[in-house]
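Notes to accompany the following structure.
With one protein chain removed, the remaining protein chains of the complex are shown where they sit.
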Amino acid sequence: MSNDYEELRNLLQRYARAADARNVAALRSLFSPDAIIDGARGRMAVAQWLDAMATPSPFQASMHFLGEPLIEFDAAGDAADLDTYAVVYQIADRSGGQQDLTLGIRYLDRVARSASGWRITERVAKTIWTRQEP
Amino acid sequence: MSNDYEELRNLLQRYARAADARNVAALRSLFSPDAIIDGARGRMAVAQWLDAMATPSPFQASMHFLGEPLIEFDAAGDAADLDTYAVVYQIADRSGGQQDLTLGIRYLDRVARSASGWRITERVAKTIWTRQEP
Partner (left out) sequence: MSNDYEELRNLLQRYARAADARNVAALRSLFSPDAIIDGARGRMAVAQWLDAMATPSPFQASMHFLGEPLIEFDAAGDAADLDTYAVVYQIADRSGGQQDLTLGIRYLDRVARSASGWRITERVAKTIWTRQEP
């Protein structure tokens, strides 16, 4: 890895791939063990959030399509705030009459450098808008 | 900031956050004082464009979701052209019967290095497509 900016972009893209694959082990590796996640399910420890991600999704597939993060490093350079827009496409099994759902989300991540690379220590996921597709 | 590429990505992301917050002071800081903006409202000085941005939006919220810029620096490295695709989600107050609007936009920005960082000196915003959501 060439630098911190590239590592942080990589971290977010690995999040997207792991979330879409419902790969809990891969998701776990992106967060510090004591991370806090505050999103659609409320505020909880990462272990609890990972348990929820281990259950089957009601949707057939998803695509976490992330924009470029707005990155602000702390003065010491070992922590940063990331502000990332995302559009999440939740794809229904249309044969069952279910509808697609699209969400506009803003991820506000606190990240810290660890011995094994950057990790998310706190995530606030704000849903800005949702659209139920016809 | 590590380098010009990161500063330019940062500039665009700050534009998105400022536009969505209708934060005119933050928007002003991204443009050179004599910048020209050529967009949906026609071609005008940035001061006039900022006046328009200071009026309330007809929409409840927006999300300026920007792609990666295609960046071409001048030989001297103190100016560049940015070509950025964006999808702009304009979210309606649905209780009022208004519909969401989605726009596909191509921002063609001329940027220049100033004493206080990179600034947009000219922006042409081309609307490629629009969709009125059902």
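Note that the chains are named A and B in the order they appear, and that numbering of residues resets to 1 at the start of each chain.
In the analysis below, a residue touches a chain if its C-beta (ideal position, glycine included) is under 8 Å from a C-beta of that chain, and two chains touch if they have at least 3 such contacts.
Source: prediction; values computed, not measured.
Engineer: May I ask which residue of B:21, B:40, B:54 or B:70 touches the chain that does not appear here?
Structural biologist: Spelled out, the listed residue whose C-beta touches the missing chain is B:70.
Engineer: Considering the whole complex rather than only what is displayed, give the residues of chain B touching the chain that is not shown.
Structural biologist: 3-5, 67-71, 83, 85, 87, 104, 128-129, 131, 134
Engineer: Which chain A residues touch the hidden chain?
Structural biologist: Touch set of chain A with respect to the missing chain: 2, 6, 9-10, 12-14, 16-17, 61, 63-68, 87, 89, 91, 100, 133-134.
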